[in-house]
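The complex appears here without one of its protein chains, the remainder shown in place.
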Amino acid sequence: MTTSAISTSALSRSFGAHQALADLTLDVAQGEVFGLLGHNGAGKTTTVNLLTTLLEPTAGDASISGHSVKTDAAGVRACIGYLPENVQFYDNLTLLENLRFFARLSGLRRPDARIRDVLGFLDFTGHDTQRVGTFSKGMRQRVGIAQAVLHSPAVLFLDEPTSGLDPEGVRTLRETIVRLNHEFGMTIFMNTHLLSEVTKTCTSIGILNHGRLVHHDSMTNTLAAFPADESLEDIYFQLDSAAA
Amino acid sequence: MNTVLTSARHEILCTLRARVAVLLLVVFLGMVSLSSLIGWITNTTVTRVYEKILADGLTTAPNPFAAVSALYYSRNSVIYVVLIGALMAIILGVQATLRDRKSATVDLVLSRPVNTVARILGQFLGLGAVIAVVLAASTTISWAAIGVIIGTPLGVDPTLRLMGFAAVSWVLMMIFALLGMLTGLYSRKETTALLVPFVVWSAIAFVLPQVGTAARPVALLNPVPALAASGGTSFDLIGALTGPFAITEQFKRVASIVLRDDSVTGNPVASILLLLAVLIAMIWIVVVTPRRALRSGLNE
Partner (left out) sequence: MSDTWIVAEKELLDLRRDRLFAILIGFLAIASLISVAVASADFRNQLDAYNLYVTNLAQSGSTVTAAAPQLFPLKLLRGGIEYLEILGALFAIVLGYGTIAKEKYRGTLALFLSRPVSRFSFAGGKVLGLSIVWLGVVVVLTAVSLVAVVTIGHAPIGGIDVARLLIAGGFAWLYLVFWTALAVGLTALSTRLSTGLIVALVIWLAFVLIIPQIGDTMDPDNQVPGGLFATLNIQKTDELSVLAQFSAFDGIRNGLEVSSVTKHFERLTFAFLGIKDQYNQLPLGLVWTAMLPYAITLTAATLASVVFAALATTRRTLQRNQS
């Protein structure tokens, strides 16, 4: 039996009269790569913000590695890594200075050795003393991954990680996600628009439509439920429009 | 404790890397150094004016300038703390809290096991350390410059007084740094975040003392605190009401007494306690900022 890395129960969030997320009940097992799909405004970022404790739910609860986002937010924060969409850093600080700051906030006392290991793993060496302000989008994204995994989190949240990257950057990121999952057993939860990426990296998917989860199953089952010649894109549109 | 130290260290690094912050620090140090030079040139000229008057037989009175304390040369620093120091502190404070909101790095910070009180306290201490180092440097410059002007190193008492002045300056500057941090946390636009504390500063430095003493705004650029207008009980009453809020005038009062400006007499303890009370109140107001305010986005 696998334990849930992420478990939500009737998780909801409203902004005034607008219900951004309604009754999300979901389990993501340890070691899975879960892809959350949905059109703009479907509630994907709200979901990640709730699971990373950046927002508080208006109803329901969620637990990450057994820690409740409502009653043990500090416990949640200690075991997650997070890469927001269009991540930014302190541009005047060097790569090393940025990573040291985030590592220390995550509780690492002497983080330099760990930082070098992570940068080596990401094949991103030789930039330690360069200011982050001079980095390209692709380089920033790698720094984003680095800051998120420095403290070896059990669960990694990625919000639109491929947004704005060139094809080369997208491929590198995809390989990194797969390696993090395979080599370190990290559970990965990602929001994305790129269905091709989901097919290649995710073990299970969920589809949000207007704040409601309209589909959740393993990638294998999802693909098997439809004719073999249908792509994930076709399947997504069928599921999404059926719910609308 | 880890969060406090990490945030403090990070704040120092970010402040020193920002060109504008360094520019402000240099302007402040430059003005304090220049203040001693201006004092020296003026003193030399005034002494020559007096000697000329004496030689022309126009007076037999002793040189009124001769009795002035050596610390007199530092008196302009008092006004530079109120003008440049306070504004510099506001800008550093605004940048400290606005930085994370502007670049959305706040989400990277808050998704970690970080207590917001510790985080903000760390930023405050980091800023405090930067400002303390600047004040230490300006005090050293003043100490050395006065020594050169009077031809002998300052003794223990005036040295301690200079250090006391630096300590009170730190308190005043940190109050304004906290004001900047506060608007940096709550404003929806960067312009508002910078402007609101500037307006508050101008109200404290100019409007409140004017209401309480009838002193005009430009007269308040004097390093000596304004005195209540003579003959009117209305100003005494309003002055008593507005006085505690006019913290720049309270600062000038303490500074004038500490630097032995004979035109101001009395005990500075009440003013010092008042400044400390405002500092503590401001720290409390800033550190209890809720997480959602830290994450709130900017409209500009």
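Worth a mention:
For clarity, chains are labelled A and B in written order, and residue numbers in each chain start from 1.
Just so it is clear, contacts are C-beta pairs under 8 Å (C-beta built on N, C-alpha and C of every residue); 3 or more make two chains touch, one makes a residue touch a chain.
In this text the structure is predicted, and so the values were computed from the model without any measurement.
Put simply, the missing chain touches B once the whole complex is considered.
Residue-wise, the contact with the chain that is not shown comes from B:221, picked out of B:221, B:241, B:270 or B:285. From the set B:38, B:136 or B:241, the residue in touch with the chain omitted from the display is B:38, counting the whole complex. From the options B:5, B:29 or B:46, the residue with contact to the chain not on display is B:46.
Counting over the whole complex, chain B has residues 19-20, 23-24, 27, 31, 34, 38-39, 41-43, 45-46, 48-50, 52-53, 56, 58-59, 61, 64-65, 76, 79-80, 83-84, 87, 91, 95, 102-103, 189-192, 194-195, 198-199, 202-203, 206-207, 210-211, 214, 216-218, 221-222, 229-232, 234-235, 262-263, 300 touching the chain that is not drawn.
Going forward, only the chains that are shown with their structure count from here on.
With each centre defined as the average position of its C-alpha atoms, the distance from chain A to chain B rounds to 46 Å.
Against chain A, the residues of chain B that register as touching in their complex are 2-3, 6-7, 10, 13-14, 17-18, 99, 103-105, 107-115, 295. Chain A meets chain B in the complex at residues 52-54, 74, 77-78, 80, 82, 84, 86-93, 97, 101-102, 104-107, 109, 147, 157.
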